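Only one protein chain is missing from this complex, and each of the others stays in its spot.
Take a look at subunit A:
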Amino acid sequence: MNTTTVNNRREIPKTAQEINAVLTIAMREIITTIKVPTRIVTAIIWPIMFLWLMGGNLMQNMGTQVGYNFNQFMLTGMLINGMFMMIVVGITTLVEDRENDFTQEMFVAPVSRYSIIIGKIVGTSFTGFIEFLATIIVGLCMGISIEASQLLKLLAISPLICIAAGSLGVMIIGFIHNSSTAGLIVMTGSMLQMFLSGALIPINNTAGAISVFSHILPLTYCLDFARGIFYAGTSDYSKIVMYSPPVNFEIILTFTAVFFILGTISFVRSEKNR
């Protein structure tokens, strides 16, 4: 086995060292989130604003006309959308780290650049799960029913959603090197995704240019994949799900791999050439 020595202190296998680095960076992210709870507060406010207020209004005015349980549709949409967005926002804090010169400390450590990015994704997923939990609570308070088995299905696919969201975040920071620009892009992107990817409003009948927009948004496929799993075997499946889960899975894997590799290379290059 490949091993590495740190000044004869001890030997740690190289793979274990990379896993340790991922864990360390993830824990730094979690500790920071707990100590500076702005993101936790956002994760709690977000479902109250968008699921309870906006979703509640949609439900009262048009929910009865869609031909399926609109409440559940919205809940699944907001669960995935919220988690996705919290992770994208979390990853873009690497731009802040860069501006505060903290990335220097990470980039001189003897670990792979991919481990640093993966650690960041794992760490920000913590906020994503807080958002997930907050959305469930808001949904239950609104009287939206969800079975435990369906919830477990969503939880089972959540790591894939976290990685996909993380890769989009990495892609953004790979090319945007200013935290205020990154913040603006993420905010605009969040709004676009919320309304055009099918989180709150169905997009099955969307056509023309709007449909093109919908189909270039990564979240569209994550939501459709999650709903494909959630509604599998139910009568609502054909009314809600656009593509089969294997198709969505392939699309998600492709954009995740492309975004992750391109974004990491670009971020590291910009870090080394600044």
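One rule holds in what follows: a contact is a pair of C-beta atoms (placed from the backbone, for glycine too) under 8 Å apart; a residue touches a chain by one contact, two chains touch by 3 or more; residues count from 1.
We adopt the following convention: contacts and distances are computed from a predicted model.
Trainee: Out of "Lactate utilization protein A", "Radical SAM protein", "Daunorubicin/doxorubicin resistance ATP-binding protein DrrA" or "Phenylacetate-CoA oxygenase subunit PaaC", what name does the UniProt record list for the absent chain?
Mentor: Matching the unshown chain against "Lactate utilization protein A", "Radical SAM protein", "Daunorubicin/doxorubicin resistance ATP-binding protein DrrA" or "Phenylacetate-CoA oxygenase subunit PaaC" yields "Daunorubicin/doxorubicin resistance ATP-binding protein DrrA".
Trainee: Of the residues A:57, A:104 or A:145, which one touches the chain left out of the display?
Mentor: A:104
Trainee: In the complete assembly, which of A:24, A:181 or A:234 touches the absent chain?
Mentor: A:24
Trainee: Would you indicate which residue among A:32, A:69, A:234 or A:266 is in contact with the undisplayed chain?
Mentor: Hidden-chain contact among the options goes to A:32.
Trainee: Name, in rising order, the residues on subunit A that touch the hidden chain in the full complex.
Mentor: 4, 6-7, 9-10, 12, 16-17, 20-21, 23-25, 27-28, 31-32, 35-36, 100-112, 271-274
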